[in-house]
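What you see is the complex with one protein chain gone and the rest in place.
Right, chain A next:
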Amino acid sequence: MNSIPLTHILFVSTALFFIGMYGLFTRRNLITMLMSIELILNSVNINFVAFNKYMYPDKLNGVFFSLFIITVAAAEAAVAIAIIINLYRSHRSIDVEDTTEMKY
């Protein structure tokens, strides 16, 4: 079990973070951007649990951090989707290029 070094798990979480970053850069749709943000939050959670497991196995702080991050991410997704649906009602579009009222 411990034969996997910590850096391999960190490789996975870093790759997941930058995959989410790529989606955030290339997508112009609000829902897909929200999906990319979910990927990024998941990579952070993997990091917390992995550091807790490998470096401080007698504590539980990383587990608690990941639990609270999951909670906050759920609340954030709910609010974001409410905003997206409201935006769709008023603009008939959820493309970020079409929502420029608050730009300047």
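By definition in this document, a residue touches a chain if its C-beta (ideal position, glycine included) is under 8 Å from a C-beta of that chain, and two chains touch if they have at least 3 such contacts; residues count from 1.
Operating definition for what follows: contacts and distances are computed from a predicted model.
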(request) Given the choices "Sorbitol/mannitol transport system permease protein", "FMN-binding glutamate synthase family protein", "Chromate transporter" or "NADH-quinone oxidoreductase subunit J", state the protein name listed in UniProt for the chain not shown. (result) "NADH-quinone oxidoreductase subunit J"
(message) To test your reading of the contact rule: which positions on chain A touch the chain that is missing from view?
(response) 1-8, 10-12, 14-23, 25-29, 31-32, 34-36, 38-39, 42, 45-46, 49-50, 52-58, 60, 63-64, 66-68, 70-79, 81-86, 88-89, 94
